[in-house]
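Shown here: the complex without one of its protein chains, the others still in place.
When the chains are written out, they are named A and B in that same order, and each has its own residue count from 1.
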Amino acid sequence: MTPPRRSKAYWIAIALAAVALLVLPFLVKNYRVFQFNLVLIYAIAVLGLNILTGFNGQISLGHGAFYAIGAYAAAVLMDRAGMPYWATLPVAGLLCFALGYLMGFPALRLGGHYLALATFALALAVPQLLKYKKIEGLTGGVQGIVLAKPEPPFTFRFLDQPFNADRWLYFFTLAVAALMFVLAWNLLRGRIGRALIAIRDHPIAATAMGINLPVFKSMAFGVSAAFTGVAGALGAICVAFVSPDSFTVFLSITFLVGVVVGGLASIPGAIFGAIFIQFVPNIAGDISKSAPWAIYGIFLIGLMYAMPTGVMGMLGKLRGRWRPGAAPASSKG
Amino acid sequence: MDALLHQMFSGLANGCIYGSVALALVMIYQATHHINFAQGEMATFSTFIAWALMQAGWPYWVAFFATVAISFLGGLLVQRIILRPVEKAPVLTNVIVFIGLLVIFNSLAGWIFEHTIKAFPSPFPQKSVLATKFFTSHDVGSAAVMLCVLGLLYAFFRFTPIGLAMRAAAQNPDSARLVGIRVSWMLAVGWGLAAAIGAVAGMMVAPIVYLDPNMMSGILLYGFAAALLGGIDNPGGAVVGGFIVGVLENLLGAYVIGTELKLSVALVLIVGILTLKPDGLFGKQVVTRV
Partner (left out) sequence: MKFTVSKLAAVALAAATFGAPALAQKKYDPGASDKEVKIGGMSPYSGPASAYGAIGKAISAYFAKVNDDGGVNGRKLNFISLDDGYNPAKAVEHARKLVEEDEVLIVFNPLGTPSNSAIHKYMNQKKVPHLFLATGATKWGDPKNFPWTMGWQPAYQSEAKIFAAHILDTKPNAKIAVLFQNDDYGKDYLKGFEDGLGAKAASMIVSKISYEVTDPTVDSQMLSLKNSGADTFFNITTPKFAAQAIKKAAEIGWKPTHYLNSVSASVGSVMTPAGLENGVGIYTASYLKDPTDPQFQKGKEWDDWLAWMKKYQPSGDLKDVNNVYGYTVAQGLVQVLKQAGDNLTRENIMKQAASLDLTLPMLLPGVNVKTGPDDFFPIEREMLARFNGKTWELLGKVYGR
């Protein structure tokens, strides 16, 4: 199946989008830049979960735990060990990879709902562990850790806005996100990606074809956790504060919402998912003071009616309908 | 020894709470093969309705059965109106719809009924021959109610034609349709029954933990764990699972690890048990053809 030839218009659109992304932080105030940073961070986290749940079919209700571990790793290294902020990212990633890989072992035995419970348990256990008094010296206990926001290495003015800490973080996060997305794309389009999808759809056939199920499934968990861990570390740097209360079970559920809204097994979908989980609660809050989450729930259900396969699923369908001379439409339309 | 017994009985009482929520979860699973994350919030909402009826002057048992009936209808309507459009959609899409329902019910409960805690009456008199120093008459009463519900459920699935039809619809919808079973309506009835059971669970739980919109958020997880521990397709297993989780949690907290880590340790233990018996303690082993 050869990918369609990209037209010149496609590449011009990509170039314009890239320019827009680079100029964006200078067009808006600091606060919006902060929100965009959060969107990029959530996109990495959602991408991580998508690798596991979308591509590999293992449901996880506990990715908030990996996000928390990544965030705390960064915070502890920055605050207690004086490490520079950019150096904490690889450490957080590696730590979460190891923990995710370990998580893969019980996951091998458990399927479907049971795995959901096990990961849910992880999401609940991590905040409790973070509060544990024996490691309070390291983690700051219930008080959490307050961090200093990294200053930009140089400043200038562009479009009448200063290049300050938030905008520096935006470009930093953008670079990391781009790197992570390219990594994921590379990983998933080759043999490994096909193996993961095969395991998701027909595990027995996959084993029969020689794919080493336990290794791949644990790897998927590890890589997925690493992505979300890096996102967590970035989150800690961006928000400049970590505490056990920041990482409740609802965060894990929010990531899952992001994955499904964006589209399962889709890399660009992670961005749409992140935009949804960042902005829709705020919009819902603007619409209704007294029952904002009810509005959010209505949005969520409405979206699922309109796009059961997520935004990317919908876009894929539209593209299939409108492209001239495309392959004959499938029976599902 | 006294203290130990006390903790165990307290754990059994808590286990009753978890078991009743687990029953509702198992009910939905048996009917639809989905786990309904909104179960807790729906149960809370039903309990609020009961509270409102009692505030309006209705006597306890009238309000009780009225609420059960309203909840049944409510659950049915939720399935018909909100879940029908995504019946054929992938599993995770359904999960997200459940999450949407969860936040909607929680938010509505807070908006309509306010967030301050409310006392909910217990139908079992404080001082009665059943109460001992280890458990109150409410504990005994709610355990009895739960066992009643369990018995009715068992009888329903085993001995009634509708129960059989529901099991068929859940296990093999296509074949069931061929035999003439209206699968879609079976799902709706399943939801109605689960909502009704949830309402009973909520009304039994509220006198102990007090009624507020977040009443069930902590309990749902334990109910989930109990249901899976006992085997997600086994109502009796759900009840036993509830008792195990309740006692385990209490004993761990009081004697083993202290309250600061008991949740983590309890969950680790449950996950450990599941890795040894992946279908739950009493679940049926599902064997699929290659």
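Note that in this section a residue touches a chain if its C-beta (ideal position, glycine included) is under 8 Å from a C-beta of that chain, and two chains touch if they have at least 3 such contacts.
Source: prediction; values computed, not measured.
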Next on the checklist: Please identify which residue in B:G19, B:G74 or B:G110 touches the non-displayed chain.
Outcome noted: B:G110
Checklist entry - Of the residues listed, A:I197, A:A240 or A:V280, which one is in contact with the missing chain? => result A:A240
Item to check | Hidden partner chain, residues of chain B it touches | outcome: 3, 6-7, 10-11, 13-14, 17, 106-107, 110, 114-119, 133, 136, 205, 208-210, 212-214, 217-219, 221-222, 249-250, 253-254, 258-260, 263
Checklist outcome for this item: On chain A, the omitted chain is touched by residues 29-32, 34-35, 38, 124, 128, 131, 141-144, 146, 235, 239-241, 243, 245-246, 248, 285, 289-290, 292-293
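Here, only the chains that are shown with their structure count from here on.
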Checklist entry - Which chain A residues qualify as touching chain B in the complex? => result 53, 59, 106, 109-111, 113-114, 116-118, 120-122, 124-125, 128-129, 131-133, 204, 249, 253, 256-257, 259-261, 264, 290-294, 296-298, 300-301, 304-305, 308-309
Next on the checklist: Applying the document's contact rule, which stretches of chain B touch chain A when the two form their complex?
Outcome noted: 29, 35, 82, 85-86, 89-90, 92-93, 95-97, 99-104, 106-108, 110-111, 221, 224-225, 228, 232, 260-261, 263-264, 267-268, 270-272, 274-275, 278, 280, 290
